[in-house]
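The complex appears here without one of its protein chains, the remainder shown in place.
Per-chain numbering from 1; labels A, B and C assigned in written order.
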Amino acid sequence: MHDMSHAHVAHQAPTSFIRRNIFSLDHKVIGKQYYGLALVAVFVGMVLSWIMRLHLGWGNLAIPGLHLLSANGAPGDVMTPEYYLQLMTMHGTIMVFFVLTTAPFAAFGNYFLPIQVGAEDMPFPHFNMMSFWVTFVAFLVMIASFFVSDGPTLGGWTQYAPLSALGAVTGPGQGTGVVLWAASIAIFCVGQLFGSLNFITTTLDMRTKGMSLWRLPLSTWAWFITSVMGLTAFAVLMPACILLILDHVAGTSFFIASNLVVNDQLQPHAGGSTLLWQHLFWFFGHPEVYIAIVPGMGIVSHVLISNMRRPMLSHRVLVYSMAALAVLSYMVYGHHMFVSGMNPISSIAFSFPTLIITIPSTIIVLIWMGSLYGSRLRINTASLFALGMISMFISGGVSGFFLAQPSLDIMLHATYFVVGHFHLVMAVAAIFGIFSGTYFWFPKMYGRMMNETIGKIHFWLTFVGTYCIFMPFHYLGLAGNVRRYQAFVDDYLQPLIPVHKFITVAALATGAAQFLFLYNLIHSRFWGKPAPNNPWESTSLEWATPSSPPPFDNFGGTLPTVYHDPYQYGIEGSTGDYVMQNSPEKIETVREEP
Amino acid sequence: MATTVHEPPKIDEQHSPGLTDGSGNAGWRDLGPGDGRVRVGQQYSPPPSSTGIWVGLAAISMTFAALTSALVVRKGGSLDWRHFSLPSILYLNTLVLFASSFTLEVARKKIASFMKGQRDVTANPNRWLYATLALGLLFVGGQYLAWRQLSTQGLYLATNPSSSFFYVLTAAHALHVLGGLGGLVRVIGKLDHLTLRRSTLDATSRYWHFMDVLWLYLLLLLWMKL
Amino acid sequence: MAKVFAVTLIIIAILSAIPILRHTWWLPQDISTHGQAIDEQMSETMAEAGLSFLASQILLAIFVWRFSRPRPGEKIKNFPGGAMGLVIAAFLLVGTEVLALGAFGAKAWASIYLTPPAADSVPIQVQAGQFAFYFRYPGPDGMFGPIHPDRINEANQNLFGLDTDHDPDSKDDIVTAEMAVPVNREVHLLMRSKDVGHSFYVPELRVQQDFVPGLDLSIHFTATKIGRYEIVCTQLCGLGHYNMKAYLSVMSQDDYDSWLKKQAALQ
Partner (left out) sequence: MMKGEYKLKIAAVLSAFLLVATGALILNQRVSAAADGTITGSVKLTGTPPHMKGIDMSKDPYCVKQHENNPPKMENVVASSSGALQNVVVYISQGLTGNEASAVSSEEPTFDQKGCMYTPHVLALNVDQKYKVITSDQTTHNIHPLPAPGAGNIGWNKSQPPGAPPIETSWKAQEVAISVKCNIHPWMHGWFAVVKGPNAVSDENGSYTIKNVPAGSYTVTAWQEDLGEQTSKVSVAAGQSAKADFTFKSK
């Protein structure tokens, strides 16, 4: 963080292949690299979930070839309990960190934030490049844990101590596996800190002439707010991971209590605090949920506006609400710990902000819906996914009412109800945001249109499939189905297995549908029909670049000057019902009522 | 992962003032010939490095805040906390670190006048930077001696939570100081090639002074809690 | 396409609601005295959440249907009341809703967690370890003998690390793998973890509480229905997590007494 003066470097277009495509300083290339990483990660995570689902639906069914993945984990292709948990842990970790954080935030943010504020690049391109490659190394370290003798950690993506801190005595993967996990996450934090640093500085200092804060598009606002969250959250997770590693390799006792007996052996550690890890982790963990979803909100708003042909009912209220989410997200993390032995009073204290956070969320949804009203909605794959995201966010949001209350958490904590809740509200909603953004921005990123027909089929299968997977999760939870079980040996869980079979089938089908997307992505990248500069007739600056994809310096030498608020739709402009942010023409602007 | 490559842009003063103050491509802030009403606002945004360094320092503060709260919780919850008196050398190190900040400030003054083209400044400001560098290294060395002192008392990383936190906090700080030293080396290099920017120097020195403040805080924390 | 979206969305919303309304999968029967408060709170919340879910999904569907094909020459119009109207609505509706839920929920929570156990409650200690629960009854003297972690040994079934030769209190302690409680009497459950984090979850009993290593917690409850129920672990504790369970037998006072005698003989 000591040298901040690389900006000039970015403005000489590199000539060598390596500098252009691999160790590039260009925010656009780095954005694409992040997107590629997320794409690889999401398919790894998806395959892991398939294996888990198959196992949950059909108990000790041998999955042909599984032993190739792990001879110990699946002897004779039959999955062992530890291997199930290891896959589950890796699914959670990879999805949360390497997909939900990288794709909507780091990938799209890197590509479009500088363009949308009218800058040639980020101020610190070297940090930007490091941010990606550090993240990449983190991913490799995480994947590496698949190949150590007893496999990756089985402690779940929350890595509760002391299970995660005691070492190999507590089970397969709890030795080297955990150390690799913690190392990977610590490295990941460094990468995201570099990224956030760039995002914040770009938004504050790199805005072009006339681009006042209120003229920033909602997507930029979302990325900005997210980067502020990231800066604080990841800065807390990193030291926590380091302390965890020390408990492993240096014999310290930060998280390990006294007098623990594992396998009849009294453990040498003393006095550590189990809850300390939970506090540190969830202080990061809850903001992380919003780090995953807020960029999605921004992207969806951005896409929706250009397809509704009208500005949001209120630009500012939306921004304030997202900011409110960011602030509140630090006050609510305790709701993950209602029944974890925290003082009952503080449970109540945490319950109220948790309930109150539903107010900004509701406002955001209402603004979206209120803006739909009286709009001239265009239906295309991008807007369909945006609408789908709204629906998912609502469905996942309402179940928050339950989990915000400690008294109901007694019943629902650690059940599939929770799993259903966060998958809908955070995972799937964010993924729909990513899809929406992809279909919307792909023409600008690669200069070619994506195939709308395949896109729509992809949407329908994904939309219906997702509900088929995650709605039943809530029912299972109500019936008391505990999460993180590799088999349901309990008498009261036996009757629920058919539901799991149904979910498994739905999951496999929905997963398969994603290959349509992959095909569409690759095919359109090379053979899609060439994209015009502004295919969606949008107003923001990324569509004001002289070409698709934009030139190395985004605006071909002269930075644009901004004359209007971001979303001037539904007006009589020379170009039609919209006026670009950088077009000097005078118009009756659609402005906020004060 | 392909990208189009273009001519490096002709920076024209009308549209990009950023490069005028030699601080990279800074933008305007809230100054626009906006629709009808011209927004009032600061003429130019500051060079990104001056914002960036504050953002970076915020992140660092957050990390140490997390470690602090960990220390407080860990101490509160445990009966096994053993108190020990800080190695005396720490106080000496503190003086060394402050001295380094002083020399750095002198260096900045001299470099400033040097940049203003007062070539009559005969003394090469570098030597003050080298002094800072030396003092910084001295400080890290001093910290190492402090650890040696503790280990001779039989207090190792894993001996007791109190010692664990001592090592973790001081090591984390020392690492950040080393980062600052790296920055100084860069500054010296740039100064030699006369490619140094004010913003770089300022950012580096802000970071360096922050290390003092951080250290003072840590010293107080350790002194109170251990 | 927009019509299809609208219809699909409404179908999905209704199909999702049916199992809830028909209680196809619902909370198991309640066998506790405090459970009613939870169940009522659950139904309250379900009503409010369900309504908001259906209302907003259907509204979304209608808007998409209606405004995806604007009439020719139709101008953009604003939602009546505008943004401010919606914000105020959100604050009034959702605000009051969640505050009400919060208040009642807090009351239910307090009635469970912020009340002291009755003086005559039956003390039982439960120890969670990878991957089983074991229970300890103080025996006639009503005193639990001290635990010596270094003596804990599953190989010779000294599960609580008792030293019966030197600790008089330990002599008559009864250690069991199954938990029996007398019906309609309050049980004071002292919880300790042997190794890592675990959790004590009996859906029928409306009880879930984590075991925190190094932290001795306790809960109290009264079971009201004779029967055999499952105790399961809900805190990921290792490879055997899915199979970490025990049985809770709620018995009449007489059965309970004879059961204790039988167990004492087996020690």
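Keep this in mind: a residue touches a chain if its C-beta (ideal position, glycine included) is under 8 Å from a C-beta of that chain, and two chains touch if they have at least 3 such contacts.
Note that the coordinates shown come from a computational prediction; the quantities given were computed from them, not determined experimentally.
Every visible chain touched by the undisplayed chain in the complete complex is listed here: A, C.
In the complete complex, the hidden chain is touched by one of C:Ile112, C:Ala246 or C:Leu260, namely C:Ala246. Touch with the chain omitted from the figure is made, among C:Ser16, C:Ser32, C:Ser68 or C:Gln130, by C:Gln130.
Interface residues of subunit A with the unshown chain, by the touch rule above, are 60, 62, 72, 75-76, 78-82, 150, 168, 171-172, 263-265, 487, 489, 491. Mapped onto subunit C, the footprint of the missing chain covers residues 129-133, 154-157, 176-178, 238-240, 243-247, 266-267.
Methods note: only the chains that are shown with their structure count from here on.
Each chain gets a centre from its C-alpha atoms; the one nearest the centre of all protein C-alpha atoms is A.
When chain centres are defined as mean Cα coordinates, C lies farthest from subunit B. Between subunit A and subunit B the centroid-to-centroid distance comes to 31 Å (mean Cα coordinates, whole Å).
Centroids built from CA atoms put subunit C at 49 Å from subunit B. Subunit A and subunit C have centres, each the mean of its CA atoms, that are 29 Å apart. Counting partners per residue, subunit A has 258, 271-273, 275 as the residues that reach two or more other chains. Residue positions of subunit B in touch with at least two other chains are not found.
On the side of subunit A, the complex with subunit C involves touching residues 80-82, 85, 154-156, 160-163, 166, 170-172, 174, 256-262, 264, 266, 271-275, 308-310, 313-314, 317, 339-341, 344-345, 347-348, 351-352, 355-356, 358-359, 362-363, 365-367, 369-379, 384, 387, 390-391, 394-395, 398-399, 401-402, 404-411, 413-415, 456, 460, 463-464, 467, 471, 475-476, 478-480, 482-492, 496, 499, 569-570, 593. The touching residues of subunit B, when paired with subunit A in their complex, are 1-12, 15-16, 18-19, 23-36, 39, 41, 45-53, 55-60, 62-63, 65-67, 69-70, 73-74, 77-81, 157-158, 161, 164, 168, 172, 179-180, 182-184, 186, 197, 199-200, 203-204, 207. On the subunit C side of its complex with subunit A, the touching residues are 1-2, 5, 8-9, 12, 16, 19-20, 24-28, 37-38, 41-42, 45-46, 48-50, 52-53, 56-57, 59-60, 63-64, 67-68, 70, 74-79, 82-84, 86-87, 89-91, 94-95, 98-99, 101-102, 105-106, 108-110, 112-114, 129-130, 149-150, 152-155, 161, 194-197, 199, 201, 203, 206-215, 217, 230, 232-243, 245.
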